[in-house]
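Each remark here refers to the structure printed beneath this line.
For this view, one protein chain was removed and the others were kept in their places.
Then we have chain A:
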């Protein structure tokens, strides 16, 4: 079964046409990197995939469940899809451990002991088990983002969405977050990552997608995408971000 299949997706903010006729298929285990200029609709696209934004036409099917207004479908989809945000969006009033444990309890009815054990396991996996009693505000940006990844993983999603996970970080912290994401990719997680970290794209992506003005302009495996871009807009964009 395809992990995500999007066809003929259109999205308007009021009268502003933010996504135009998007078609996209993601197979299980596939890693997709999405790039494109600011305002091109990258965030909007991945936010449609777990319905943080609703769409006006076209269809989105996640693991066989169509995204509609049906609340049952919606919660089924959100169970399968984890999301990591640019600004982490950790819950500042909860400790690191609670950030990872409480959502399981609230969303799944997991028993506390089990939720905490799983939280510890994933905090270990993102290599910050020793911070579990601290509050998010007491951690560095890179650590916070790794906690956010652990929090999403605790829901044991089948697909992970990343919206510019490193662009709010100081340069010296980007690496630790990217390494965590690479490890996740190596474990076979299906990932859609909006990022301008081209090193990461080359290393991890099966496919790179370039968006501009709400459209998918070009998609190709990284070698082709970086070595032999077809569209003038892609070349222009790549020239800008290489410097």
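One rule holds in what follows: a residue touches a chain if its C-beta (ideal position, glycine included) is under 8 Å from a C-beta of that chain, and two chains touch if they have at least 3 such contacts; residues count from 1.
Operating definition for what follows: contacts and distances are computed from a predicted model.
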| item | value |
| --- | --- |
| Omitted chain (choose from "Fe-S cluster assembly ATPase SufC", "dihydrouracil dehydrogenase (NAD(+))", "Aldehyde oxidase" or "Amino acid ABC transporter permease") - UniProt protein name | "Amino acid ABC transporter permease" |
| Selected residue (touches chain absent from view) among A:75, A:167 or A:240 | A:75 |
| Residue in contact with the excluded chain [from A:35, A:155 or A:174] | A:155 |
| Residues in chain A touching the chain absent from view | 50, 52, 75, 78-79, 81-83, 85, 87, 89-93, 102-103, 106-108, 134-135, 137-138, 151-152, 155 |
